[in-house]
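Left out: one protein chain. Kept in place: all the others.
Going by the order they are written in, the chains are A and B; count residues from 1 in each one.
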Amino acid sequence: MKNANKYAVTFRFGLQHALEYRSNFFLSLISAFVPAVVQYYIWSTVYKSYNDTTLFGYSYEQMIAYTILAAVVSKLVMTNMEHAVSNDIKTGGLNRYLIQPISYFGFRLCHYFGQKLLYIIGFIVIITLILFVSPASRQLEHEPERIVIFILSIVMAMIISFLLSFAVSAIAFWLADISYFFVVTSLVINVVSGGMFPLELFGEGFRSAISVLPFYYMIYWPVNVWTGIIPSSELWLGLLWQLGWSVVLGGVAYMSWKLGFKRYLGLGG
Amino acid sequence: MMRWTEVKRHLHILRLFVKYSLMSQMEYRFNFITGIVAEIAFLIAKLLYVLLVFKTNLHIDGLSPDVILMFLGVHFIFTGIYMGFFFQNFLILGQTIRGGALDMMMTKPMSLQFLVSLRHIDLGMAFPNVITGIVLITKGWNASSVMWSWETVVGFVVFLLIGVILTYCLMIIPSLLSFWLLDTSAAAEISYALWDANNMPASLYHRAIQHIGTFILPFFLITNYGPLFVLGKLSTAQLIWALLAPVLFFFLIRTVWKYALRQYNSSSL
């Protein structure tokens, strides 16, 4: 009980951090939608000229839903914590967690979910507003099972993304200067996860190649559970893939941090 | 009245800034190179829009994909100029204001706005963008069936200069907010998002967006008017506005800057 309390405090701390700069929070929500607006107009123009056929396997409504949802989900899923973690490693901030009875992993996890809580609320509002009210969504079918899996898949996507970030940030144990490294990794991860465009744009071969990797299940898959691109028969299978990848990434994160800590202590902290 | 000797003095100092920035960067060669690598990664991500335009055979208001390349190309050129000359300065301007480094600069017998705007110059960031931009513009221009002529080239260059002034005026706004706000990162985020979004012909968008992007936050003038001029699609009214806007906006920024300095409170009580 006492232990859980500490994590609750960390969770609250993350939320507070997000609240601290009020204007920032609302504005950063807006900035997430700017690229979606550009793409909305591009797709609208394109579909008009094709007379409403499907493109890359997406109907117009599905494409618009994808564009909007991908913007939100990528904002929700991307942790952007690599810099903070590597900073902790470099400046010895990690030492605190070696002596305190709170694990660094737990601290980061709670901080992450706390920080994203506002986004989750905003996310629910946006989905109900845009996707249920707007005409773009009328033609999308949402059987209850699909909605449940969608919600589960978002949670799983957040976990996968967190574990991936946590594993990637362990590189700070070995590389000296990494200020730009994480900028590139998060950009690449976002693109190959489908955060910018649907993966079909890069060709069917690319999509199926990515489909066996964890990135596929971070943005592309949850979003397409909603749009209906993922057939009902594959819903549970995908969730299983997500579960599998979280276990694998959990293992990778655990191993890399174990090795990293060994090196960290070896260097004398 | 700006005298010629004053202009010459400022240009001389600007040359020193370029030289000193380069010398400083050479001290951190690894950082310099990884910075360029990161910039190229962003560039490639943005080039995905070229893929999108051609794969969907996007036509905007009668402009073919080839011609749209010109707009993208201009966007890249200005991204290079922005990244090379302004980005770093605007990024640290907030810190300069909050940390009190502005105090020292204020006592110098030079334009303070000049000192803080152009102190750090990063040509490494500029090159990949500018080169990509030139390639795209050349391709677009050749495909557009507009002949190369002295008049169009000179006119195009004039529009580039107008674009530089507007880039400066628009992108400095978030940094100017640091005079009043503690954290302006979200405002900066929005400005980056708008900047990245501004790579398409304006006629793609709804009329209201076109008007906002032309008259209130004239981003479209930066990327659209040069190519439109070359294509002979610029009306007289637009031409007049293009000449008026940079003067007007520079004056506005200048006024805000002076007002901010009047009530500047330095860093500590």
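By definition in this document, a contact is a pair of C-beta atoms (placed from the backbone, for glycine too) under 8 Å apart; a residue touches a chain by one contact, two chains touch by 3 or more.
As a working rule, contacts and distances are computed from a predicted model.
Only one chain is not pictured, and the protein name UniProt records for it, out of "Alpha-D-ribose 1-methylphosphonate 5-phosphate C-P lyase", "Response regulator", "Aldehyde dehydrogenase family protein" or "ATP-binding cassette domain-containing protein", is "ATP-binding cassette domain-containing protein".
Set against the missing chain, the residues B:Asn57, B:Gln95, B:Asn142 or B:Ser266 yield one that touches it, B:Ser266. Only one of the listed residues, B:Leu16, B:Val135, B:Leu161 or B:Val247, touches the absent chain: B:Leu16. The chain omitted from view is touched by exactly one of B:Met106, B:Val135, B:Val157 or B:Leu252, namely B:Met106. Interface residues of chain B with the unshown chain, by the touch rule above, are 9, 12-13, 16, 20, 23-24, 27-28, 100-101, 103-110, 262-266, 268-269.
By definition in this document, only the chains that are shown with their structure count from here on.
Averaging Cα coordinates per chain places chain A and chain B 31 Å apart.
The residues of chain A lying in touch with chain B in their complex are 20-21, 23-28, 30-32, 34-35, 37-38, 41-42, 45-46, 49, 55, 177, 179-181, 183-184, 187-188, 191, 196-197, 201-202.
Every residue of chain B that touches chain A in the complex is listed here, in rising order: 30-31, 34-35, 37-38, 41-42, 45, 48, 51-52, 55-60, 181-183, 185-187, 189-190, 192-194, 196-197, 199-200, 204-206, 209.
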